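Following: one structure in structure tokens, then a few remarks.
The other protein chains are all here in position, but one chain of the complex has been omitted.
Labels for the chains are A, B and C, by order of writing; each one numbers its residues from 1.
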């Protein structure tokens, strides 16, 4: 889908505005229509706020209809390919389009429990999540009462809309929806950044199985040329960084007082951590010698 | 097998001495017989040294016969149950009695390559090893020439004999064959040892799959009541300690300036390291707060 | 003063008992006399408890007399040499016998303020303190009301008595009055304890000036042969450990990937920390490479 300058949206007809942004809220072009009357918008944030205000001031029935217009997560619609384009891409981003039968059953069961309790589909901004954190969200939100849960559903809808707007509209200042996951390797044997270290980023599921997300090599500053995750939310979940520092120290050679063991005491160093704030900055450095290391949440 | 006091061995008949220790060297009671003539022994170390001297001063043919008296590792004899009692227990200790077909094939192929090159069975003191480190030994030793490899085979035989003697003979001072693997958890948020932390010790194979060796909980000193591995060599290999510190910090509660994230940034902390010296002391502490940690080879 | 077995004290005459222990409580042999009637004592702890009970059950006037029998800290009596032998040694232990004029004035002023408010001398168990922590105690306790402060004064008298008893009486199990300050140097470039490292322990005053307490060298385990402070309370105060690790790493030599800078990045590493519990165990390790280090309160 092409990106449209905010200026253009400010000047175009209401019909074209709705044509462009009618699907920012799922099957609910009336939100774009209400926002169109508030133009011009000085920023994307003002546009998002106007759409949010339109929803919050709508009649309860209309809000309910908006909520119910959303598909089930990993539901039949996803399997049968009848989702909106946005929903399809979003559910695919977190792997909901390729669940194992077991996972499918887990989602199905929770969807049913949720609908039975609240009478609405479970809505979550999947780009901020992993499969595991979505299942945890189900558990957490099943404990809500109906009013709290309706508010939560709307909040998630506003998050979804913000990410969709951010991709759809060209603008100088983007909405602040990005998180960041980065690393840095320091060699305390030599007192300098460690270049040439192979680094892998894995996403771990609740069973401890991993999915390799990134494989890269540190540059001369001991960093990676690009953030491991950046320019988008960091999905809430469990991650493991793996640093191949045995190879690195072997390549550096060793001398008096600095011999490596065979096999080396440290070879592949795993750092396992969780991301709880999708918009947070997670800098996870490795400060290491051949015989010890430290890490911490940096900035 | 019962343990016999060194004093008793010093005083008994040659026949009884050989009956007691004839199988210290595989199918080679002549070694015990030669040592019997050197009695009395002030220590187990002197006994071992006398047996070693008997082998080293034997004729080359007799040495070769000793070497060839050893079974293949993970070989047909192991599968058919015709090993000596000691060899059976030793091969079982490292899991050579329960190899997958694939692993069996890997051993089989290397046994064949080794025999083709050197004309003798591959001998290694398996109590000092894991499956992975044995396969690495094959590779390393296939690079030897015949003389070096014969010397290496004898050295491994002396190591096997030492461990057998250490188990068989009662004595004040044991041979120094023990390594040690231990840990310690320090809580730098509270400035004290961390009690009640669940700790697991896993052995990892080359494919990264693990075998749980120990599961325990730290005591009030932040240590484990017993060494994770002690009183025997620490098998050369790759290990991972896993500390359930998310549970620990959650149980401690949190207050101003010390909140945990949800999920906590650190939940299960893995420390992965290799043991290269089976007789070494490996103290691998975890010094941690909810947001960072360090480790090192301690003492 | 010679040490007397508890057994002897249990069997001797009341007169001899009082002769031996009459000065455990300053100028107040009636405490020993009361305790004598409770013999025999199974342990030093029971003896101390009996003396404490005698004081606590004494008439208010008698308690007040006991309190007032104590000399001023760093007062005229100290300067004129008319203290009891115990008080002289105790005040000397913390340097109250060699104050600068400025320090003397600081103590004098606080003594006066304290007496003006409470009508009793300021009593503190000086063996648990440094000059700086005593001055802090003045400030803290001047905020008390009279009843709280009288209780505090008695508690300090019981602490003084315990330390005096512990030195005076021979017994299997001593009172638990000892703290401990120790260190350990780990070399993470070489993966082993660092032997031969010069270590200094300094006590710092509030102006940051130091007094060298201990100068020693690490042994092959990277530890000091004796605790830096042990067998007695660790005086509450501020300390600095200084590790001459530049010399250590220079002596180890360096090789590829492990060069030292000139001058070395780390030469003398100071670790500055406070002791708040005189009976605590303070293990303050240095885990270091030539280019970085960590420390923490260990155990």
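Criterion: a residue touches a chain if its C-beta (ideal position, glycine included) is under 8 Å from a C-beta of that chain, and two chains touch if they have at least 3 such contacts.
For clarity, every value in this text was computed on a predicted model and none was experimentally measured.
Although it is left out of the displayed model, the omitted chain contacts the following shown chains in the full complex: A, B, C.
The residue from A:191, A:210 or A:235 that touches the chain not shown here is A:191.
Across the entire complex, the residue among A:179, A:222, A:235 or A:263 in touch with the chain not shown is A:222.
For the chain left out of this panel, the touching residue among B:7, B:112, B:173 or B:259 is B:259. Residues of subunit B in touch with the missing chain: 186-191, 249, 252-259, 261, 265, 287, 289-292, 294. Take subunit A: the residues that touch the chain left off the picture are 186, 188, 191-193, 221-222, 287, 294, 296-299.
In the full complex, the hidden chain is touched by subunit C at residues 133, 136, 236, 238, 240, 261-270, 272-274, 276-277, 291-297.
Here, only the chains that are shown with their structure count from here on.
Listed here as common contacts of subunit A and subunit B: C. Averaging Cα coordinates per chain places subunit A and subunit B 46 Å apart. Centre-to-centre separation of subunit A and subunit C, using mean CA positions: 56 Å.
For subunit C, the set of residues that touch two or more other chains comprises 186, 188, 191, 287, 294.
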